[in-house]
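Of the protein chains in this complex, all but one are displayed in their positions.
Labels run A, B and C following the written order; every chain starts at residue 1.
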Amino acid sequence: MLGYIKGLVELVKGLGITGKHLGKHAVTLQYPEEKDIMPERSRGVVVLLSDKEDGSLNCTACELCMRACPTAAIRIIAPRGEDKKKKLELFELDFSLCCYCGLCEEACNFSALKLTGKYEYSTGNKDDLLWDVNKLQDVGRDVDYVDKRKKKVKKVAPKPTETVDSKPKSDEIKTDKIETKPSATENKTDKIETTKPVDEKPKSEGEA
Amino acid sequence: MGIIKKLPIYSEKIPGGGIVTTSVEQILNFAQAKSLWYLLFGTACCAIELMCTGASRYDFDRLGMIFRASPRQSDLIIAAGTITKKMAPRLRTLYDQMAEPRYVIAMGGCTIKGGPFYYDSYSVEKGIEHIIPVDVFIPGCPPRPESLLEGCLTLQKQIQQRKLADWQEK
Amino acid sequence: MTNEELKSYIETNYTSLLTHNEAGKYDLLFEVDAVNLVTVCEKLKNDPELLFDYFCNLSGADTTEKFEAIYNLGSIKKKIRIDIKVVLPHENPVIDSVQTVWPAANWYEREMWELYGIHINNHDNLTRFLLHDEWDEGYPMRKDWDAPDFIRFPDL
Partner (left out) sequence: MTDLRTEEFDINMGPHHPSTHGVCRLLLTMDGEKVVKVVPYIGYLHRAIEKICENRTYAMCIPILDRFEYVTAMSCNYVFSLAAERLSGIEVPERAEYLRVIMLELNRIASHLIFFGTTAMDIGALTPFLYALREREYIMDLFEMTCGQRLTYNYIRVGGVSKDIPEKFIPQCKVTISTITEKVEEYKRLLNKNPIWKMRTIGIGKLDADLAIAYGVSGPILRASGIDYDLRRDDPYSIYDRFDFNIPVYHNGDVFDRYMLRLDEIQESCKIVAQALEGIEEGPIRAKVSPNFKPAAGETYTRIENSRG
């Protein structure tokens, strides 16, 4: 009998602890109405960033992100044109494969892509999850980012002079640095040429 | 089910019967959308986020979503986590045990297409779409609780737009 | 007991049974013949200086020419660790079960049998448990394994 009474007392004590929360403000976030502010580093969907001034893509089709991706969610086709420059023909990101690890962002030297704090992309159609370059760019238009490319643009400047309008400006500012670094970039491009994985990729995926 | 499905056929023969169809449709859809009881079907990482969504901060109950342990009492499967080939028949069984109308949310990359386990994995099912029909896909690995809530809102919207005629056909 | 003391102790007392392998970093790695495995394990467990009573892990490896089974052992009282490697031929790999010494080895051995196809002698329950029941595509962790629905990582 005593045991029962003791037990009851303990139960009431426990209820007291829950009771203390009665008057308090709830921690619940009323989601569709109020939303958390995403931290800066939040890793939501991947977007392609555009140049802050002229709105063109930052991507130089170097394919580093594709190689860094552990799930092979990124697919880039960028054959070399007649002028030996890489032209972005296809940039696809499959969000059904992506694991939001952020390795692509780390691999990118040109501030071309970023994992943002956006997360509301549920859909009724599976095909909507395969984003092409336009959608990736559109979603990324309003994303604020630190352009770590500024110095490096000048190195790469000789490459895409035709396509990007912002180059003349950068060329004007510091012409000295251009001479020092093209050699490095040229070496890089050579390496990519030798491996030549560009043509083989679509085939292997098609087979699969 | 039969009566509801045949309601439009009979009521529209009566003059003004369309009103009955529409209002029944609206009421039914509203009732369904606002009380989606979901089956706790969590297998992996997404299940932890599903738990977080059910807990204090995000509180699933606000959307009328209460977890049920039995498939017979639930309207919705949230397939949270990797479905392996060994697990796939069980998922199908659970789906078959649910009463109509039933809905499926595929939460996270693994259930959509295999996610990180699409390549090089011999035991993971490459998406659940060929096991059970899916209504809403939520990308993410794992999706944030907010993503899940948003996915559920998407499903509710989908349900409210349904017509009586295709009420149970899936 | 430090690693050097352990090494010298084992080298003096287990000269014919265990040979030191240089490939092991941080922990000591010894090789043992498949024939002697169970006797060595029993000795290691009952040796009052070593007391390897704790079976941490068993891993398999396929080096394309050979199979390897690596036993990670620990001693709770003496706070030492040791790794023991058994090298097996690629054709018909067979190994004795150590579950009489450490019951914990049971599941690991089943897993090794299932994924690598290394047959375990004297195992009481050698049945499939990681792969699904209708699996008939061989031993997936082998390097040369392939199946029709197996999608390889694209070579980027």
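What we mean here is this: contacts are C-beta pairs under 8 Å (C-beta built on N, C-alpha and C of every residue); 3 or more make two chains touch, one makes a residue touch a chain.
Bear in mind that the values here come from a model prediction, so they are computed numbers and not experimental data.
Taking every chain of the complex into account, the omitted one touches A, B, C.
Only one of B:94, B:107, B:136 or B:159 touches the absent chain when the whole complex is considered: B:94.
Where subunit A meets the missing chain, the touching residues are 3, 6-7, 10-11, 13-14, 17-18, 27, 39-43, 68-70, 99-103, 106-107, 115. Touching residues on subunit B toward the chain that is not drawn are 40-45, 47-49, 51-52, 55-57, 67, 69, 81-82, 84, 86-87, 90, 94, 116-117, 119-124, 141-142, 144.
Interface residues of subunit C facing the missing partner chain: 23-27, 29, 53-57, 59, 70, 72, 74, 76, 79, 81, 83, 102-104, 129-132, 140-141, 152-153.
We adopt the following convention: only the chains that are shown with their structure count from here on.
Legend note: the chain whose CA centroid lies nearest the centroid of all displayed protein CA atoms is A. As a whole-number value, the distance joining the C-alpha centres of subunit B and subunit C reads 45 Å. Annotation: 29 Å between the Cα-based centres of subunit A and subunit B. The set of subunit C residues that touch two or more partner chains comprises 151-154.
In subunit A, the positions touching at least two other chains are 72. Of all residues in subunit C, those touching subunit A in their complex are 151-156. Subunit C makes touch with subunit B in their complex at residues 130-133, 137, 140, 145, 147, 150-154. The part of subunit A that touches subunit C in the complex is made up of residues 63, 66-67, 69, 72, 197, 200-201, 204-205, 208.
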